[in-house]
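One structure, as structure tokens, below. Some questions next.
Yeah, one chain of the complex is gone here, protein chain that is, but the others are all in their spots.
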Amino acid sequence: MMVRKVCVIGAGLTLFRRRMLETGKELSFEACRMALDSAGIQRKEVDSVVMGSAPDAFDGVHMKGEYLLDGAGGYKRPYSRVYVGGATGVYVPVSAWWHVASGMSDVCLAVAEEKMSPLQPHPQYAFWSIFDHHMERPLGVTLLWIFALEMRRYMAVHGIKEEEIAQVSVKNKHNAIDHPCAQLPAEITVEDVMKSEPMVWPVKRLDVSPPSDGAGAVILCSEEFAKKMTKEPIYVAGCGWNIDSTYWTNRDLYYPQYLENAAKMAYKQAGIANPRKEIDVAEVYDPFDYKELHHMEGLQLAKKGEAPKLTTAGVTQRNGELPINPSGGLLGVGNPIAAAGMMKVCEIYFQLTHQAGKRQVKKEVHTGLAQAWGDLMQYSSVFVMRRR
Amino acid sequence: MERITEGDQIRRWNDHIPLQWKYTAGVAGERFLQLLKQGKIQASVCRSCNKTYLPPKIFCKECFAQLSEWRDVPSDSGYVYSFTAVNGEIIALVKFDGVDGGLLGRLRKGREGPRIGIKVKAVFRRKEDRKGALSDIEYFERTGV
Partner (left out) sequence: MSERVKFFPGREIRSRSIDEVLASEYAADLKYSWASGAAMSRFLIELKNGRIIARKCNKCKRILLPPRIFCEDCFRETDGWFYVKDTGTVNTYSISYVAADASRLKEPLFVAVINIEGATEGMGFLHLLGEVSEKELKVGMRVGAVWKPEAERIGSILDIRYFKPI
């Protein structure tokens, strides 16, 4: 493949909260400004901008891309908004990578924003309209159904207990205590999760991440540009993305095959033959606790059905052999849809540059991975970064 | 696939999507609207780009600096940049001397018809009727000749 090497040289993140005073434009600006500052560059050095934001219904602003433009730093630049549902946040830097890898841009600003709080009475409501109007909406479908059905299928195929899955929520909410942006950090127990209010069984209140407002951004640039700015550039080692059929009731929900495809695409580019050994730290998409396990398996970081066992054994803790979601994940830091995936990309950048402070994982890290998941639970985006 | 030729073989499904939103005005918007409530118009300023933003922004869209400086925009320093008639009312985009951007508002009909370039001033509602919204400016009206 004739592509240029691409580096990440800066990251920015706002607080994640249930409701922020900032408008979507202002949140985008704050994240971009912080990313530019951390990279030590100005907007005039940015050649192109990729913005990511999820359904327009949250903000109640159609054509959100143009609405957010000025705050996203896209004014009078090659600018585009990308949208692949929940997978958007990790797809944004993938899109930014094309701009730089192709030689079209030397510096590309990748920003993701979500302001879910405007939608009343609850952001959950917007999701109802993503379902098929003939087959599913008349039944009174909610987004939680599809997660609960997938979780149940995953449990049934492998004989996994709810308690095993709950460990993920306990770990991630604990990790989030050290994240300055976190919305729901907490010390909880497996029992707390089990006793929390059932929403759509087997999904209970504490199995789920909260809706949030927030934004995140990273700066991607050519290797040459990066070397001018820093002695230790972080390289984009691999990108992958893949989607399964929208006839979701025709898929076997126990395993995310599309994620395996996306991961293999990224691993091939990164020259990774054994991801379990070669990935040092991973931020996998965890809007629900079972999703962390599901995604570890799809990413080939665990065998099918093995992720709960690794979690029980402490392998995925910050001081474990394969730390998963040291940030605190969506469960702990919050889930402003597109921004949540970007938060994961930022975390891997912070980990690889030793900027994660108290969250810094114990082991030495060279290669890290961020992954997000979305559309009608059928899409995955994967972004692998490496320190030389 | 065989072609459908009978009308009763074609189906459709009718439904609706009711949605409600509650928007915050934002950091700049909150301050701007609180000032309107007091009968004042203010804009945010970027000195290095020589830009004055109305409605105010917390950032300069050119240099992307964080803006903390605000300045008064005299409410009688407006002029009609463009206008249109909507349901018998004149809606104008009003700009202000030395300010980028502008405000949309109703233009009060005078003896003469509206013209592009005429000087106007913002007329605020009575203090007790103001809500901290753009509509706190009840209308713009022509000043002088």
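We call the chains A and B, going by the order they appear; numbering starts again at 1 in every chain.
Assume contacts are C-beta pairs under 8 Å (C-beta built on N, C-alpha and C of every residue); 3 or more make two chains touch, one makes a residue touch a chain.
This structure is a prediction, so every number in the text was calculated from the model and none was measured.
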Sole contact to the chain not displayed, among A:136, A:192, A:278 or A:321: A:136
Contact residue for the chain not shown (choose from A:75, A:98 or A:128): A:128
Listed residues A:84, A:181, A:263 or A:338, member touching the removed chain: A:181
Residue numbers in subunit A that touch the chain omitted from display: 13-15, 17-22, 27, 30-31, 33-34, 38, 60, 120-122, 124-125, 127-128, 132-136, 138-142, 144-145, 148-153, 156, 180-181, 197-203, 214, 245, 247, 249-253, 350, 353-357
Interface residues of subunit B (partner: the chain not displayed): 1, 4, 9-25, 27, 29-30, 33-34, 131-133
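The criterion applied here is as follows: only the chains that are shown with their structure count from here on.
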Subunit A and subunit B: spacing of chain centres that average the CA atoms, whole Å: 36
Subunit A residues within the subunit B interface of the complex: 19-23, 25-26, 29, 32-33, 36, 42-44, 57, 59-60, 70-71, 73, 75, 117-121, 125-126, 128-129, 133-134, 137-138
Interface residues, subunit B side, partner subunit A - complex: 13, 15, 17, 19-30, 57-59, 61-64, 66
